[in-house]
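Have a look at this one before I ask anything.
Apart from one protein chain that is not included, each protein chain of the complex appears where it belongs.
== chain A ==
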């Protein structure tokens, strides 16, 4: 199917009904290449359902859901439970839906800061590690469309920011469209091109700054939610990678820094005190 304006996916007045009640109804949505669309909303507002409709996992009870022919998708579902009976290593999981070379796997895992996990069993991973591995698997496929259902759940605060940075970086390098669900309002607001605020229906939509000023949005999340936009103007001069190494602002790595932080330098990323740490 060829969609107008080169769109990857399109929902048209789509809704899903379970029994007598609607999980979500009347959603219009489209994702184009290079665009980040974010779904926000309270629990049970139909965010995951909308994402599943977009992917064709759920058929809309009304309206329509259309995808570009031959669309390749990278999907990070909200939950992934691996049973003990399944001997599944990260290495094998990376190749779950298509064949990949070792290099492709390790590059993707490196991007999400999870390369040291490659030999581990999936069911031994912590929540944050699992998210990083799932994201790596999805991007290793080099998809046209990435669908991320709460990609940073369980990821620590510093990791969260680096993952959101990675997501916008992937959008730029792969040129793929991204449909993302998140609770983390301010980070979402900083990265998205279009925000759709759901609560059983589309309650408001637009650019992040439009949405944050919208009355419906403020009624749903409180007036203070809009203030979150400025949060990330404060930066550390180094980040902690998940394997315990420290990456400094100038890109250098430090594997055996002492536990104590001495050289934090807030607000001025130009001055690196990384050498003093070693």
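Note that contacts are C-beta pairs under 8 Å (C-beta built on N, C-alpha and C of every residue); 3 or more make two chains touch, one makes a residue touch a chain; residues count from 1.
Throughout what follows, contacts and distances are computed from a predicted model.
Asks: Of the options "Nuclear transport factor 2 family protein", "hydrogenase (acceptor)", "High-affinity zinc uptake system membrane protein ZnuB" or "Amino acid ABC transporter permease", which is the UniProt protein name for the chain that has been left out of view?
Replies: Not shown, but named in UniProt as "High-affinity zinc uptake system membrane protein ZnuB".
Asks: Identify the residue among A:3, A:57 or A:158 that touches the chain left out of the display.
Replies: Final answer for the missing-chain contact: A:57.
Asks: May I ask which residue of A:147, A:166, A:202 or A:220 touches the chain that does not appear here?
Replies: A:147
Asks: Quickly run down the residues of chain A that touch the omitted chain.
Replies: Missing-chain contacts on chain A: residues 52, 55-57, 71-75, 77, 80, 82-83, 85-89, 92-93, 96-98, 141, 147.
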